[in-house]
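Questions regarding the structure given below will be posed in turn.
A single protein chain has been omitted from the complex, and every remaining protein chain is retained in its original position.
Right, subunit A next:
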Amino acid sequence: MHKTKVEKMMKRSEILLAGKRKPIILQILNNDRGGKIVLSILALVVFYVAFSNLLLPKDSLFYVSTYTVTLLGKYLAFALLALALDLVWGYIGILSLGHGAFFSLGGYAMGMYLMRQIGDRGVYGNPELPDFMVFMNLKELPWFWYGFDNPIFTMLMIVLVPGLLAFIFGYLAFRSRVTGVYLSIITQAMTYALMLAFFRNDMGFGGNNGLTDFKDILGFDLSADTTRISLLIVSFLALFVGYLIARFIINSRLGRVCIAIRDAESRTRFIGYKVEQYKLFIFVVSAAMAGVAGALYVPQVGIINPNVFSPLFSIELVIWVAIGGRGTLYGAIVGAFIVNYASTYFTSALPEVWLYALGGLFVVVTLFLPKGVVGLLSKLNFKKSKGEVTNVPA
């Protein structure tokens, strides 16, 4: 019943938007200068990278290595994750420290599919059981691994498993009006508990080694350049579609209510809105998006293990959003790229410095850059794009 209400609202805004008679994508991106710029730059970069990796000779000055392709793909997956977090944090005020969990669940679903694709090419050559199960003396495939040899089923699970967890968790938390820091802490405890569980060998997910040694995806060799490029493009498209969905939600009346909830929850409730349902809807959508990000991350990085559940990762991704600029969507993408590029650079060049730098980022951003890099840029330009939400209280 509640869902139909939300749907109705979305339809209404759709009609509203359709009235302007522009292509749907441009309608959604209307009044979103930053989003257009960021997405265009990303599109250019992705297509340049794809083109030069496949077509240019290796010794060319403009050749991009496969390593860079993979790295870019990973960043895109992270950007989608940051986008998902910005949707809940920036627009409805839920600081989720558990988005790493949704990301990981999507990743594990993909990992399970990739494991099943290995077939009898594993070290033990068992066509039915992944290597780690043979190693652990399991005789049969655990029930929750059934169906993961089917790509369609896997795709469903990538969205459904994180969505379901978010639904149950959000239902309980929002119903009892857990808000603010309490909610953050409880979401953190959720990832922490999941991490402990996934670290166990008897969980049936490979314990602390996680899932790895993938061979191919949908029949394509994972180590081939063409597959890598395809994954990169798919990641970009996923980010693009994710951005459109998020933007669409924000532009709709639903999104306006969300912002009202973020800025004055009690008032919105007193006006008569069912605050819990709005929160739950956004939370579930965001979790599903995070799940997709995880699923894209795994084949490109080649491993998924319980470390992704660690509270540190979940909090780190909050800083991506904070650095980019909370409540802007494209800012989250920018932040994800900046921090992850810095992370890649520092962890190889100056590994000791990285944690200092990351810690310092947390402090500096919260103290001096409350609106992130995006806010800083628009301040320098003395221009404020009209559609932006400028006042973002905690």
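Assume contacts are C-beta pairs under 8 Å (C-beta built on N, C-alpha and C of every residue); 3 or more make two chains touch, one makes a residue touch a chain; residues count from 1.
Convention: contacts and distances are computed from a predicted model.
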Record lookup, UniProt, unshown chain, options "ATPase, AAA_5", "Extracellular solute-binding protein", "Fe-S oxidoreductase" or "Urea ABC transporter permease subunit UrtB" -> protein name "Urea ABC transporter permease subunit UrtB"
Sort through A:25, A:185, A:218 or A:271 and give me the one touching the missing partner chain. A:185
Which of these, A:176, A:208 or A:347, touches the one chain of the complex that we don't see? A:176
Tell me which residue among A:87, A:322, A:339 or A:374 touches the hidden chain in the full complex. A:322
Touch with the missing chain holds, among A:45, A:155, A:222 or A:358, for A:358
Which of these, A:26, A:56, A:196 or A:271, touches the one chain of the complex that we don't see? A:196
List every residue of subunit A that touches the chain not included in the displayed model. 95, 169, 172-173, 175-178, 180-182, 184-186, 188-190, 192-193, 196-197, 199-200, 266, 311, 315, 318-319, 322, 352, 355-356, 358-363, 365-367, 370, 393-394
